[in-house]
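Here the structure comes first, spelled out in structure tokens, and everything after it is commentary.
All protein chains but one are shown at their positions in the complex.
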Amino acid sequence: MIVIETAGGGIFALALNLTAAMLALALLAAIWRLIVGPTGPDRVVALDMVAMLLVVFLLVFAMATATYAYVYAAIALALIAFLSTVAFAHYIERTMDKSDE
Amino acid sequence: MTVLRKLWFAALLAVRFLFDLTMSSIAVARVVLSPRAQVRPRFVSIPLASRSPLEVTLVANYITLTPGTLTVDVSTDARTLLIHDLSAGDDSASSRAGVTEGIEPRVLKVTR
Amino acid sequence: MLLVWPVAVPMGAAVLTLLAARSVRAQRVLSLAGALALLAAGTVLLVTVLREGPQAAQMGGWAAPYGITMVADLFSAALVFATGLMAVLTIFHGLVRPGDTGEHFGHHPLTQSLLLGICGAFLTGDLFNLYVWFEVMLIASFGLLVVGGRREQFDAAVKYAGLNLVATLTFLTGVGLLYGAAGTLNMADLHLTLAGRSGETAVLGAAMLLLFAFGAKAALFPVFFWLPASYHTLSITTSALFAALMTKVGVYALIRVFTLVYDAGEPPIASLLLWGGVLSMVVGVLGAAAQMEIRRILAFHSVSQIGYMVLGLALHTGLGLAGAIYYLFHHIVVKSNLFLIAGAVRDRTGSEDLRTIGGLWKRSPGLSILFLVSALSLAGLPPFTGFWAKLLVLRASLDAERYVAAFAVLAVGLLTLFSMTKIWNEAFWKPHPGDARRRFSSRLALIPVALLAAITLAAGVVAEPFIDAATEAAAQIVDPARYLQAVGVTRELSP
Amino acid sequence: MIAVSVGVLVAAGSYLMMSGRLLPYLFGLVLLSNAGNLAIFGSGRLTYARPPLVPEGAQALELANALPQALILTAIVIGFGLMSYTLALSLRSWQETGTTRMDEMRLAEPEERG
Amino acid sequence: MNSLILTTMTRLLVPLILALAIFILLRGHNAPGGGFIGGLLGAIAFALIEKAQGLAAARKALRFEPMTVAGLGLGAALLAGLWGGLAEGDFLRGMWPFYAPVPEGGMTGWPIGSVLLFDIGVCLVVLGSVTGILFALEETVSEAKETGKDASWK
Amino acid sequence: MSDWFAALLLVSGGFFCLVAGIGVLRLGDVYCRMHAATKAGTMGLALVALAMMVRADSLVAMVEPFAVFLFMIATAPVGAHLIGRAALRSASPVVPETSADEGCEAFDIPAKQSSES
């Protein structure tokens, strides 16, 4: 069973697969939190977490496939992903929406 | 002269930061992975010596990434931080000390 | 570059009117100048195509099918010309009819953008590019729907957008799947690639998605809801422009794609088109019969008349196609004029609701005659263009032995006459039931109306050149050899 | 895999849109948009992790199909424009009509009297 | 949003994001990126200013009316197209005035021309339109809040 | 050797990411979950970036992962702060063990000893 296909082999490929598997599990955990909430800020934390995992995934994937170009995406995402968190926080503060449970 | 000094302190700060980050991550891992989660969170307010927005910000962000603490809010006069300590129990003093005697001086050495 | 100007001109005009956002006067001048330039570009293109046959241009110099090709056969060129003409007339109308939204933010750039999308759609030879121009047109129409900001406009916009967005996403998906199945996007190239593959689910499925998308754009049964829900809420000028061109782009796309890329004669598509057309005719005209406001009546009639055009396509004969094309141009002129007249009626009576207005035959004989000309043309009476349109479709139906369709052509014609008479009886003959005080009215605003009425009369009386042109346009579509040659993909390319 | 995702997205999107509420409609629209993009992407066939960048020197081999990617880029940006408008429209029509149920918006097509 | 931390970090991050946007725009022809992504990044930078320091500050930072920026962008792209069209007869043909093949193979000079102009146009359009929409949304919502017109505001 | 080292870094990076995930899943209130997400997540990212730097064959290839890490530690605490503030202002529920000291009234949090609850 492979987690992601890798360009090379050896110990590093194994590590990549292991890491990817852990990333996938973390992703699922974050998605679970995203779905069940229960509060708005919980969901936002979860989504923030998903964004961070995406950045990590991009790096891992760049190494796995020896495709350096993915790092650009990781850089940009790392720089701006928090903006959606900012927007959500703003939203929550503006609405004080406790119906968001 | 002062620039070099500041750079030196900045480097020290960076190293110390990396160390703190590692420590805090391990601490979190311990909490998360222990079968019975041992959390005794406490909101702690911390008066700051920092004055400039940059100083406050750096301190606040540092706090967030270091063991057990998380900056939740800054008072409107920018003189007090509200932090959330994951395992402080009933004891505010140590977390407060960690900031006012640990983090803040180190940051201020760079900025001042 | 001949083919580029009809796109570049409205795009430039849109940019300039946008940059001139602070000055309404400058926007008006630019907008009208843009329309005139578009008309000039359309005229040059049409003349060239008439003289030399289909024209093509490879965008960026990349040969088909790799780059995007713009193509104008007679049908496209004539449509671009008509777009220019309608642009000039409606924009002029908007300038001289006071209070017609021209001063609101976005009106002029959006109008120019609408023209941009329409011309782009008519001229492109690439399926995905067609999607892009559809979007240009769609989003511009979205904007125009809400300019002015009356409450019912928002309601109308929700329905218009709600349904058109579904159609547009369907279009996108259809293009994607078709690319997956055929590996190309150039319509002429698709013609060659798909030859003999119409039985494949992949090809057919994409056809169905496109059929839905264009059908919805054309306001064909059963996906026409957006049109009667929205047209009557627009400003008069904009509604006339919409009535002239919006649905036509859908019909154009149906004709283009289901003759060039697909074959409208293939079994499931043929009967779907036929029944879609016939049911549109019937349901649309019934809807019109049920309404009491002029523009709502007219909007439902559009659905019905789109049905005629699609029926012409579905018959899958040269004559049927010529009928569809002739009908399309006839409808551009007449329906937009009736929308303008609805505005003139509102100016003079204070409303478009037939229950509350009247007395125009006595008070405004000139307007009455202009209405009568357009209404009778719409109802398909000689010697107006509507008669020839109906005659062509009728004859094509009879020739194809589609007697149910022929019956529908006639019965729907009767009901169309009925609604036009209803408007005439209530708005023109009946005495005004309320306060018949003269409201504002602009004589200048009747100039485009008179011009369009003159066109439907003159083109009906001197019918030959237009019917001949429709026949030629249909011939170019039925046998796309010259189209393919202009694009530069040849039959040898295909395996 | 992509085909199933597209189907699920379409089903969920269309179901949400049919609810006739402004926000679910909007959410459905976003899902359908994603479905359309994925459909194009899948139709161009999938090539694992070979971005369509011409490497220096060597001749390119089996890169991912670039055309669908360009098309999707276009579609994403267009979809974004449409989404913005729809969002603004939803907001404004709620303000103007006072309801989020599309069925209750009857200003343009009022119920017939009598 | 009236957060000291956010405001301060914004001052640091916005120049970074803008620099990255320009970098990605210019490099897009040969690596991932281009006008769209550059424009989106730019817009995100202004969105960040708007969030941190408010609408007025963001408008001020942008200097031009957003839709003017967008209009100029579209105009630039159109001109890029007309350039090739008027010079060579093919609308949108790539024009490389400072870039020429050398006899022994390869190219020499600066790879700038109509294609770059086009990409810059794309970038400006994205930047202008997105910020324009955001600003207008923000205005509408704030006004609804002030006037209490919005029934959802309790 | 460097392969082994990089592999180790990589796997520990993945481990911390997983920890962050589990933390977000397991911990009782939004503040605690943020501890996990921010610290462990950043750590995970840092380690993965480090692994990449270890394997880099050029300066650019070293700088870029570092930039990723740098941007992340610049932005993650800001996000955390804002969520925390939003949670605070929307009075998000906290785990019952949570206490607060006397200085927090300014932030609308009544002083409270954990033993009281």
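A, B, C, D, E and F label the chains in the order they appear, each numbered from 1.
Rule of thumb we're sticking to: a residue touches a chain if its C-beta (ideal position, glycine included) is under 8 Å from a C-beta of that chain, and two chains touch if they have at least 3 such contacts.
Here, contacts and distances are computed from a predicted model.
For the omitted chain of this complex, the UniProt record lists the protein as "Hydrogen gas-evolving membrane-bound hydrogenase subunit E", which is one of "Hydrogen gas-evolving membrane-bound hydrogenase subunit E", "Multiple sugar transport system permease protein", "Acyl-CoA dehydrogenase family protein" or "ATP synthase subunit c".
Only one residue from C:Gln55, C:Thr90 or C:Asn129 touches the chain missing from this view: C:Asn129.
Taking the complete complex into account, E:Ala144 is the one of E:Ile49, E:Leu62 or E:Ala144 that touches the chain left out. Hidden from this view is one chain, which touches chain C at 11, 14, 18, 59-60, 62, 65-68, 70, 104-106, 109-110, 113, 116-117, 120, 124, 126, 128-129, 132-133, 135-136, 139-140, 142-143, 146-151, 153-154, 157-159, 162-163, 166-167, 170, 173, 177, 180-185, 193, 199-209, 211-212, 216, 222-223, 225-226, 228-229, 267-268, 272, 283, 285-291, 300, 361-362, 365, 376, 381-383, 387-388, 391-392, 394-395, 398-399, 406, 410-411, 413-415, 417-418, 421, 425, 428-431, 463-464, 467-468, 471.
Seen across the whole complex, the unshown chain contacts chain D at 1-12, 14-24, 27, 30-31, 34-35, 37-39, 41-56, 60, 63-67, 69-74, 76-78, 80-85, 87-92, 94-96, 100-103, 105-106, 109-112. Hidden from this view is one chain, which touches chain E at 28-37, 40-41, 43-44, 47, 51, 66-67, 70-71, 73-74, 77-78, 81, 91-92, 94, 96, 99, 107, 111, 115, 118-119, 121-122, 125-126, 128-130, 132-134, 136-141, 143-145, 147, 150-153.
Here, only the chains that are shown with their structure count from here on.
Counting hops only between chains that touch, chain C reaches chain E in a minimum of 1. Annotation: C-D is the more contact-rich of the chain pairs C-D and B-E, by number of C-beta pairs in contact. Using the average of C-alpha coordinates as each chain's centre, C ends up farthest from chain A.
Centre to centre, using the average C-alpha position, chain A and chain B are separated by 25 Å.
Chain A and chain E have Cα centroids separated by 26 Å.
Listed for chain C are no residues, as none touches two or more other chains. In chain B, the residues that touch at least two other chains are 60-61, 71.
By the definition given earlier, chain contacts exist for A-D, A-E, A-F, B-E, B-F, C-D, C-E, D-E, E-F.
Interface residues of chain F, counted against chain E in their complex, comprise 71, 74-75, 77-78, 81-82, 85.
Across the interface of their complex, chain D is touched by residues 30-32, 36, 126, 129, 133, 136-137, 140-141, 144, 149-151 of chain E. Listed in rising order, the residues of chain C touching chain E in the complex are 1, 4, 8, 11-12, 14-15, 18-19, 21, 57-61.
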